[in-house]
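One structure below.
Removed from the display is one protein chain of the complex; every other protein chain stays in position.
On to chain A.
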Amino acid sequence: MDRNKILQTIRKNKAQAAPLPKTFSTPEEEPKKLLDRFKEILQQVGGECFDVKGAENLNLFVEEHFPGAKDFRKKETWEKYPPGCGKEELSQLGAVILEAQFGVAENGAVWMDESNFPNRLVPFIAEKLVVCLDSEQICGNMHTAYSRLGNRTNGFGVFVSGPSKTADIEQNLVLGAHGAKEYFVVLF
């Protein structure tokens, strides 16, 4: 009932037809520039960046730097924390390692969706979030990011840019409001 009432009023009142503007796009810069910008902005948003320069160096690096972190790039970690896993258990996760699909240079964000974690809480409930990202998968801005995503829709997906933060007390920036207190991106 409410539905029809709302739609009818809209039909009566809506604005004159106005065209939908064409897709907004900007020229894409060269990869080296994008990589440098990504690193720079990531630092500005409170993240820390490592560049191990090559997929062959990645595993050794994360094992050494983040010992004990739960590595969700591995099948056994998915089995240990299946979709129905209790939230109490997830809240004990500590540090987690995830793989991101691509990064965005203009804001240091990375895109992840349900194919990157078995449970949607994982990237948020972890105290420390480590994201592995192929350095060739960095686009310039949010226009290229969404054109990359297209209509490929998953039940849930997120752009993450830095650790969780708040400035609600007198505009003082504090990291770790609810989600990850520390945030790292390891480029390979």
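FYI, a contact is a pair of C-beta atoms (placed from the backbone, for glycine too) under 8 Å apart; a residue touches a chain by one contact, two chains touch by 3 or more; residues count from 1.
In the analysis below, contacts and distances are computed from a predicted model.
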| item | value |
| --- | --- |
| Per UniProt record, name of the chain withheld from view ["Iron-sulfur cluster-binding protein", "Molybdopterin-dependent oxidoreductase", "Acyl-CoA dehydrogenase family protein" or "Sulfite reductase"] | "Iron-sulfur cluster-binding protein" |
| Residue touching the undisplayed chain, where the options are A:109, A:130 or A:185 | A:109 |
| Residues in chain A touching the chain absent from view | 2-3, 5-7, 9-21, 23-24, 26, 41, 44-45, 83-84, 87-88, 91, 104, 106-109, 119-121, 123-125, 141-147, 149-151, 153-172, 174, 176-180 |
